[in-house]
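Removed: one protein chain of the complex. Kept in place: all other protein chains.
This part shows subunit A:
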Amino acid sequence: MELGSKLRTRVLKLRSFRRHMAIAVHTSFETVRLNFTRAVLASMSRNHPIPSGRTMSRKRPVGSAKRTRTARSFEQPKKTKVVLLACGSFNPITNMHLRMFELARDHLEDTGQYEVVQGILSPVGDGYEKKGLIEASHRGEMAKLAAESSSWIGVDTWESRQANWLETVKVLRHHRQELLSREPDTDVVGTAKAGRKRKRMDASSATKRRKLEEGPPQRSDEPRLMLLCGADMLDSFGVPGLWKPEDIEEIVSSYGLVCITRGGSDPEAFIQGSDLLWPHRHNIHVVREWVANDVSATHIRRALRRGHSVRYLLPDPVLGYIQERGLYTTE
């Protein structure tokens, strides 16, 4: 039976509306799907154990498979943009520190879910008062020399310029704020105006602060800031009094951890044994460094004290900087 004209108009309008909606919904659907899944998982995991973070990331999230496939132009699920932040002494920076970034990027991108867009080295401030820590100005300069030739890794000296030592979580919050208030990138998909984008980004940051427990709500274009570290930092979560439990909670729930294994560590076992970390295991990415590559800054400082060569353990420009100034010659 033919539809009356009014009804027909309504149906047509509805169809085109739905088509538009479908398109709009799909773009944000990925985001919604991710958030929905996270929320579901977060609530589920409180009561029921589910597989570890690594397998979870490969599993297809709830209820999305068919929808993704049928919309031909949107076959490729949108990848989460990631910015990696590494906090450390970098005393001095070594090839191993730089390797961590490369390993983390490969690992995350291999999952097909992430696109690592930036790496940030954040040297700790002098207020950290660690034995043998030389001035932040030198450490920052060496890090810059080391990262100079990289297209995606850079140095941010904000943390090192603070008078007092800052908790890692505060550094994360600062950098996330920086990312949010940044001009939208030109490569962000979509044609929304810059102002509207920024409002959306700003608005969501307020929402985020209220909903920390649900895991990081993600706008489709905001890069996710994750903390990059060695297994030793993860292990240090277990040292009494070193970290505030609420800080660890915030790091692994609102941000995320990418942890590079070092010989002698077993991060998965550590996570398994921690009630604090276990619920957020899907947000802790363990990256195995298959070759023993334990070139530590400690070793380098020792070798320098003894007048031994450290060539090829760190970038040449860094070595040149150290030699010109006679750094690390005494304890």
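Note that in this section contacts are C-beta pairs under 8 Å (C-beta built on N, C-alpha and C of every residue); 3 or more make two chains touch, one makes a residue touch a chain; residues count from 1.
Convention: contacts and distances are computed from a predicted model.
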item	value
Per UniProt record, name of the chain withheld from view ["Ubiquinone biosynthesis monooxygenase COQ6", "serine C-palmitoyltransferase", "Protein transport protein SEC23" or "Nicotinamide-nucleotide adenylyltransferase"]	"Nicotinamide-nucleotide adenylyltransferase"
Option touching the unshown chain, where A:130, A:308 or A:325 are the choices	A:308
Positions on subunit A contacted by the hidden chain, ascending	95-96, 98-99, 102-103, 105-106, 150, 263, 290-296, 299, 308-313, 315-316
